[in-house]
Every structure is written in structure tokens, then in C-alpha cells.
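Here the complex is missing one protein chain, while the rest keep their positions.
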Amino acid sequence: MIPVSTASGGFPFPILPAIVIAPAIAAVLLFFLPRGRPGLAKAVGIGASLVTLGLALAMAVRFETGQPGYQFVVSHSWIPAFGVSWKLGVDGISVFLVAVTAVLFPVAIAGPRTGEDPKGYMAWMLLLEAACLGSFLSLDLFLFFLFFELTLPPMYMLIGKWGFENRSYAAIKFFIYTFAGSALMLIAMLALVFIDARSTGVVTFDLIANTTAQHVSSGIGAVLFLGFAAAFAVKIPVFPFHTWLPDAQVEAPTGGSMVLAGVLFNLGTYGLVRFCIELFPRASVDLAPLMLTLGAVGIVYGFLVAVVQTDLKRMIAYTLVADLGVVVVGLFGLTTQGISGGVYQMVNHGVSMAAMFLLIGMVVDRLGTRQLTAMGGLQARTPILAAVFIVVTLSIVGVPGLNGFVGEFVMLLGTFLTHRWWAVAAAVGMVLSALVFLWAYQQVFHGRPTAHAAGVAVADLGWRELAAVAPLVFLIVLLGVYPRPFFERINPSATRVVAHVGQVTGQYPPAVAEGARP
Amino acid sequence: MSLDGSYYLVLAAVLFTIGGIGLLVRRNVLVMFMCIELMLNAANLTFVTFSRMLNDIGGQSLVFFVLVVAAAEVVVGLGIIVAIFRRRADATADDLNVLKG
Amino acid sequence: MIAAIGGFVVPHIEYTAILPELILLGVAIIVMTVASLSSRPFPAGLWAGVTAAAGAASLGAAWYMSNQVNSRGPHTTIAGAIAVDGYSEFFLVVLSIAVILGALVADNFLRREGLDGPEFYVLAMVSAAGAMFMSVANDLIVVFLGLETLSIALYVLAGYNARRRESHEAALKYFVLGSFSSAIFLYGVALTYGATGSTNLARIGAFLAGNVLVSNGVLLGGLALLIVGLGFKVAAVPFHSWSPDVYQGSPTPVTGYMAAAAKAAGFAGLLRVLFSAFGLMRADWQPIITVLAAVTLVVGAVLAVVQTDIKRLLAYSSINHAGFVLVGLAAASAAGLSGSLFYLLVYTFMVIGSFGVVTLVGRTGDARHRLDDYRGLARERPIVAAVFALLLLAQAGVPFTTGFLGKFYVIAAAVDARSYPLAILAILSAVVGAFYYLRVVLLMYSDPLPAAGRAEGVALPPGTALVLVLASLFTVAFGLVPGPIVDFAHRATLLF
Partner (left out) sequence: MIHAAPAILLLPLVGFAVLTFSGRRLGDPAAGWLATAAVAGSFVASVLVFAALVGHDSAHRSVEQVYYRWIPVGGFQVNVGVLLDPLSITMALFVTGVSTLIHLYSISYMKADPQFRKFFVYLNLFVFSMLALVLSNNFLFTFLGWEGVGTCSYLLIAFWFDRDTAASAGKKAFIVNRIGDFGFVIALFLIFSRTGTLDYRGVFSHLGGVSGGWATAVALLLLAGAVGKSAQLPLWVWLPDAMEGPTPVSALIHAATMVTAGVFLMTRASPILHLTPVSLTIIAALGAVTALVAATVACAQDDIKRVLAYSTISQLGYMFLGVGATAYGAATFHMVSHAFFKALLFLAAGSVIHALNNEQDMKRMGGLAKVLPVTAGTFAVAWLAISGIPPFCGFWSKDAILGAAYGKSPILWAIGVVTVLLTAYYMTRLMVLTFTGQARWETARPGGSPTPGHSAERPAGETQGGHGDHAGEPHEGPWIMTVPLIVLAGLSVVGGLLDLPFLNLEFLDHWLDPVVGHQTNLAYQSAGLKVGLLLATLVVALSGIALARGLWWRNWRRPELEPALLANNYYADDFYSRVFTSGGGAMSRFLAAAVDNRVIDGTVNGVAALARGGGTVLRRAQTGYVRNYALGIAAGTVVILGFMLSRAGS
């Protein structure tokens, strides 16, 4: 059983709906704002995202440690004819994903320079935020799917309207590709619900009910698992479903890139845990080798392809494929460490990659090009930017003491306990990621400026930019040095998932994972 | 002595088919229109025949409805044809192919 | 009883049951009479207002009847030829809405094009009445009559813009093919009558329940032809070929109205005939409908991708939508049926709203329908562009819009019926669909073509504005709170 707490946590209003609705309302408000007031639009955008951040942090602070189940749960019947309810809840797996989403959006909104039409930009960003938060908080399959899909139009518009030169191809590719993935999820979701309904007699999209039902035979479960996995694999993206990513990531405006890298991919990996693994434990065990292989291949592949890219954003975009492959490998170890570390790594990766793309945006803005061959020597001219960049780089590369290492090590350790060789293959990533990122850093910051770069006037980070990047750097260090409070909240839920898998399949990870000594 | 009903049915079917094929092969709009009338009347014949076979007068009364409808169609159809081909000597359907693809 | 052997009995006529039709027909006759009797010019917008009012009245009547049915239960009237049930009232509501929205969109168009006059509205009301009769019919011959009333009025409407050659061509194509399909339908009625001895749907159903036919060739043939006849009306592939041409050629408001009303009426007839009369022969028609649905989905979506004319694009997309409705039908279940109904309801708003925008952007002459004409619309008319974007995205199936729920509903039904391939095909066609809708959206939000010197801006008259507001409100509001309309569609099948 999954414990569910409907306690309000001391908030005078239901906190979770407030978190989702606050940015949505602001997005609608922005729509009715006069067009000629860009300053006001920005203020509303930033203000709303900060309010959301406040709510999310308050929620995270009041989140009870040591509880494996869902907290602050609210449930309202919504479309009774479909068995759909407006049910939101948060557990250890989602709590920090919500928090980090709420952190990243204000940064993504306020940090980079906005182009034309700030009103529309802010509105789409806030709508995207609402959709992302809603996805993490939904405890109803249908509701999740709605929010999951709702992320597409705003992102589409952000890329398509505010992106770089080849934006419309990238935007459409992004939309169609991810939409196709989730299409299969919808079918699988419906099939699951109706199959469960045939056993229980109740048609319900309730996540918990369907998680506990487990009426699906292993063969069908595998098919449904793949249906869900298709959506998430595209979203994450897992090799070989990744080719939309470089295009989208390259063409997106900086804020969009940050959200893509920091939040949207988390939706996919989160989905793997929450839906693929929890709903289909048998299939997860049976198909773990497939997922692990895709993840592991993606790691090597992503880095190898990244290293020869000549476009900075494209290069880093390919590393996302690899980094997220590591998360997949971690999750499908199906151990507490794997899942806990995987979730932790989602948070890390969100922070670090958002910071990375924020910085890349700053570099690209300054130099007016994304071509690595036209860069160089920036460290002498912008030492602070370089310093922040190297911290973020090291975080992604997984240097201990910073956040990336903790997540990566823990989850690969977890996978090692059950699927030794895949963890070893995934660990190759630590060499390759160093190769790619240091190579990128060298080309941008080391050496002497190229003729192009030398011809551009370049300023170091201003206060606004520093203020935007500072919270992310703070998190990078905090998450690396003192991960304990985070793990204490994630662990119980991760353990719950592993126990659930064990209960259904009879396959538990080795006892050492839970602390038994030989 | 009366013929077996099935003869009428077959005749109606043949008429219907002739009408259909006529529509497909003729290019003159008026002829096509007449083919449609032929099909409608084939249906009418079927109605009447079944009405007799089933000994149910309802089928025959339906024919009146159909005739009225056919008349209305004639009015509108001819109106459209006249509007289009007012200034033309021949009226072929194949001249109308601006809209395609 | 229309007729009894040995004596002609005048059936009892329950006028309230056909009140919406009577209102529309009555107003149509009054308008025609008044307009032809008076030689003075009438104030602009009068006929549109009258039509909208008539539509509103019929909507009220339909709503009243709907509540009556809810409280008292369904029944048939006028010798069993008319069904008074949730299903009927559902379609009466949908069609009344189509009349109101259609009239509001047409008003501006007709004035702009200098075509203002009562005839247009009379024809619209008559066609709506025909469509309504199709929906409430419980007898094949009533279906036929409604179908013809609807179609004949639409033939004229399609050719209403006498100045445009395309309009004529559309009218003629529609007429020839429509008559052809009507004839096929009628022959199907005849065969069915022959096989079952009745044209009354309920009695056909009862007959099939009570008898085992040794030789059912005639019956099956009749059913096949019925499906073809109605399939034509809903533009199911391969009976769809008229629709792109007619949609493109007709005056734009007519296209919108036609897309909504004719499709709704066609489906009303198809669903009623298949479920009510031939429900027991499900096994025979289900495969056909499934294949039709599949082909319709694919052809509609794929052909829309390559279009460069917005009206043609929307025509093909509406074929794709018809495919979705057929998916619900192919499930052959109560859930599928209500899914189809739901889809038609939400589609009505989306499609009339969309064509409302197309009407505006077409500008005087109703000719600017290339996709490139939509470039930069967001800059010139942000609200119009936003509404269009919303409606297109809703058609693409974006969450929190009715469009998504409609797709979800029918696909859920298909999955529940375990026709997984069809469900997957449907959703993949929606993916393809997203491509062409998004293309238009992005065009609106990209920069205008430099060469396109705009002599005429895009105007936003109040009537169309109202339609756009209504359409987008409906689409979003019920996307967020779909309960009421889901229940509405659900009730329409429960009381069947």
C-alpha cells in the first residue's frame, strides 16, 4: 500500500494546486496585458515565477521527512464519466523535482535577455511552468498526460518564435516527435486502465489505484511498459530517439534551452520511475536490460558524437543524451541507490544543465556566434564568466564536492549491485564527459581570441547575470557537499518503489543495498 | 397471372446500375443528371415491388415522397447548371476542374 | 402509423417534438415572404439577427425538450417516425448552435461581398431544419427527406457567390455527387424495406431481433448502400472526394457551416441507423466502419500535409476529424457512441470558429486563402491570430481543450473495445495532424512577407468577433471543466 496523507501541512489553502495554478493564472493575466508595456510584462512574469518558487519552497520545507507516500494530497472529482479526478500529491521522488523546477523558471525567465514581445514570452514561459509542475504533481494518469502534453505548445512557441535561424524546423520536429511518443503512451495508458477496470469493475485513472492493482499479465505489461517508455524515451531523450534534441536545443532561445535541459528532460526520467517502473514492475524487471542497454549505448554514443560538433550548443546538447542515459541506467538498476540517486541526479542535472545553457547563452550573446571555431580566449576577457563556467562544467563532469558526482555515483553504484556490466559501461561516461566538456571549455575560453572573437567588444558578467547564475551555483555546491537533507526525503519513496517492485516480482536487490553486512 | 416480383427487382437493379454507370461515363452534365433520375426511379420501382410482395402499402406511399424530392432536386440542379453554362454551347462536367489536389 | 390497411389514420402529431425544426422552417418562410413582399431595403444585419434569433429559439426549444426527456424519458412520436430522446435533442442543440454561429459569421461576409439578402439565411435555416429532421428521424424515409432538404439547400449555398467561378464549380460537384449518393442511399432504403418490411428504425430493429433471415443478401446490400449514402455526407474516405473541392469553392462561411451542420447531420443519421436499426448486425458493419475509419484518418491527415490553401487544408483536416468520429462508431459501444457525439459537439465550435477566421483573412473577394496569407497575422491582428491558434491547436488535440477530450474520448472507446490498431492509427494521425496545424500557427507568428503590400487590413466585425469569443471560450472552458458536456453526450446515449 502506498500511504497517502491529505494533511494540509499547515497551509491555509491547498498548496499543490496553488503551485500549479499560480503561474497559469499569471500566464492568462499576461495575455490581457497591454502590449506596449514590456516592463510590466516582465515584472509580472518574474513576480509570478517568484511567487511560485516561494510556494514550492514552502512546500518542500514542510514536506515530512521519512514518509514514503504522498503528501499534501488533494483530490476532486473532475470528469467522473471517465474516472478522472483532479488529484495532486507529492512524494520524495517528486518533491525536489518540483522545487528545482520552481527554482529554474525564475532564473530562466529573468536571467537571459528576452527578445521581442516580452509579454508573449513571459506568458508562454509561465504556462510551461504550470504544465511542468502539474506533470510532477499529478496523481492521476489522465491529468498527468494532460500536463505532460501541455508542455509542448509553449515550448513549441518559445522555440518557434524566439529561437535562432532554423527555428521553425526545430520547433515542429520537437513537437511532432515528442507528440508521437506520448501518443503511444496514451494508448498504453488507456489499455492499462481498461484492463484494470475489467478486474476491479471500476474505470479509474487514479495513479495509486492502478499502481496497486497490478492485474496486467507480464506479456501485456511489457507492451504497455513500452508504450509508456516510448513517450519518456523520446522526452528524455534516450538513444536512438534523440535527434530532435540537438535541433531543438540549438535553436531554442536561452530561456527555452534552460527549461528544456533543466526541466523537460526530468519529466521523462521522472515518468520512467513514476509510471514505467511503478505501474509495470514485472515489465521493468524483464525489460531492464533493454533500457539499460539503450542508456549505456546512449552514454558512449552521445559523448562521441558531441565531441566532433562545431556548434557549442549542439555539442552540449549531445551530452544531454549521454547524461540522461546515465540516469536511465541508474533507474533501471531497480535498487534504492539507483532510484534515489537517479532522482537526485535529475535535480542535479536540472540545476547544472540549466546553468550551463544560461552561461552558453551569455557566451553566444557576447560573441554573436555559436561556432566554436570562432571563439577562444574568453577567459582573459571575462574571468568571472569563465570561473562560473568551469564550476558548472566540473559539476556536470562529476567532480566530487559538486552535485553531479553524488547523484551519478550513487545511482551507478545501485545499478552495479544488480546489473554490474551496464554500470561499468555507464561509468565510461565519466571519462568521455570530461573529454567533451573540457574540449568545449578549451575552445571557448582558452587560447587566444580568434579574429572574430577579438573583433567583438565583450564585457564580463554584470550584476543581473551574476544574480541569475548565483543561486544555481549555490545549489551546485550545496547539493554536492550536503546532500543528506535531500536524500532523507527521497529515500523513503525510492525504497517504496523498490519494495513495490520486489513485492510484485519477487525480485529484490541484494541485501547489501539496504544495509545488511556480510 | 403476374410476373414474379424478383423480375421487377432485377429490372430495378439493372436500371440502377445503368444510371450509375451512365453517371460515370457521360460528360454532359444534363445526361449525368438524367442518370441520377434513373437511379432514383430504380429505387422507386424497388419500393413498389417490395410493397406488393410484402403486401404493405407503406412502400408505395414512400414513392411519393421520393418523387417530390426528385422534383426539388431537378429545380435546384437545373438552376445550378443553367447558372454555370449560361454562356456555353455544351455542358460538360470535365470543364470544371479548377478545384483539385 | 402512417398507414394502416383498410383505413387512413391521421397520426397524432406532437408539435413540441419538432419545435426547433418548425421554428426554423417557420422563420424561413416568414423571412422569405416578408422579403419578397417588401420593396424597401432592409437594415443590414437584420436577416442575420433574425436567423440567429431563430437559432437561439430552436436552441431553447431543444434544451427544453432535452430536459423533458431527462425527466420523462424518451419516446417516439408522429407514428413512430420521430424519436424524442436524448440523442435527438443533443443533435438539435448542436445544429442550433451551428445555425447561430454560422449566421453570425455569414453576416459580415455577405455585407462585405455585397451579397446581403434574405435568401442566404432562408437557405441556411431550411438546411438546418433538414439536418434536424435527419437527427430526430426514427424512420429511414424521414432520414432521406431530411438529408435531401439539407443537401438541396446546401447545393445552392455552395454556389451562392455567383461571382466566383470556384463557387459554381463547388455547387455543381456537390450537386452531382450528392444526388448520386442520395440515390444510392435511397436504393439502400428500398432494399432494407424489402428485407425487413419496414422503414421504421425501431421496427427494423425489432424485426431483426425476432427473425433469423435465411437469405439476408438483400438486407446486407441495403445496409451497405445506407452506409455509403451517409458516408458520403460525413465525407468518409473513399466517399470524401467532393469535400475538399466543395469546401474550397464555397463561400467561406458556408464552408464552416457546412462542415459543422452537414457532418453532424450525416453522423446523426449514420449512428442512429447503425445502432438503432442494425445494432444486432454489429458484426457485419463494424469491420466496414473500422476500415472506413482507418482510411479516413490516414487520407485526411496525409493529404492535409501537402496543402497550400487553408480551406483545402481544413477540408482535409475535417476528413480526418470524421475519421475520429468513425473511430468512436467503430467501437460499437455506448462509450464509443457518446465519444462520437462529444466529438461532433466540440468540433462544431472549433470548425465554425476556424472558418470564421478564414473568412476574415480571406478579405474582400474571399480569395486570400493561401497559407502565405497568414504570415505575420499575429502582428497585425494578435487576437484573431491567437484565437485561430487556439482553435487549430485544439483541433490538433492539445490538452485542456475540448479538442483533446474529443480525441481522447473516442480513442478510449476504441481501446476499451480492444481495437488497438485503430486507436494507434488514430493517434498517429493526430500526430500528423499536429504538423499541419502547427505549420499554420507558426506562419501566423512569423514575419510577414515583405512583398505583400497590404491594401486591405483584416477587419474584425462584431458578429464574427462574438463567434470567435464563443468558440474559444467553449473550447477552453469545457476543456478545463468538461464534466457538463461529457454528461450531455453521455446522456444522449443512455436515453437512446
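A, B and C label the chains in the order they appear, each numbered from 1.
Methods note: contacts are C-beta pairs under 8 Å (C-beta built on N, C-alpha and C of every residue); 3 or more make two chains touch, one makes a residue touch a chain.
The shown structure was predicted, so the numbers you read here are calculated from the model rather than taken from an experiment.
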Chains in view touching the one left out: A, B, C
Selected from C:30, C:206, C:224 or C:383 as touching the chain missing from the view: C:224
Residue touching the undisplayed chain, where the options are C:29, C:280, C:306 or C:367: C:306
Absent-chain interface as seen on subunit B, which is shown: 20, 23-25, 27, 32, 93-94, 96-101
Where the missing chain touches subunit C, by residue: 172-173, 176-177, 180-181, 184, 214-217, 220-221, 223-225, 227-228, 231-232, 238-239, 241-242, 244-245, 284, 287-288, 299, 301-306, 432, 435
Subunit A residues that touch the omitted chain in the full complex: 173, 176-177, 240, 242-244, 301, 304-305, 307-309, 335-337, 340-341, 377, 379-380, 383, 390, 394, 399-401, 405-406, 409-410, 412-414, 416-417, 420, 423-424, 427-428, 430-431, 434-435, 438-439, 442, 445-448, 482-484, 487-488, 491, 494-495, 510-518
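To be clear about the criterion, only the chains that are shown with their structure count from here on.
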Arrangement of touching chains [line / ring / star / complete / other]: line
Chains linked by the largest number of contacting C-beta pairs: B-C
Chain whose Cα centroid lies nearest the overall Cα centroid: C
Chain centre separation in whole Å, for subunit B relative to subunit A (CA means): 65
Inter-centroid spacing, subunit C versus subunit A (mean Cα positions, whole Å): 43
Touching residues on subunit A, where the partner in the complex is subunit C: 31, 35, 78-82, 142, 145-147, 149-150, 152-153, 156-157, 160-161, 168, 171-172, 175-176, 179-180, 183-184, 186-187, 190-191, 194
Complex interface listing, subunit C residues touching subunit A: 382, 386, 393, 398-400, 404-405, 408-409, 411-412, 415-416, 420, 423-424, 427-428, 430-431, 434-435, 438-439, 442, 445-446, 482-483, 486-487, 490
Residues on subunit C engaged by subunit B in the complex (per definition of touch): 2-3, 5, 141, 144-145, 148, 152, 155-156, 159, 162, 165-166, 168-173, 175-176, 179-180, 182-184, 186-187, 189-191, 193-194, 197-199, 244-245, 248-249, 307, 312
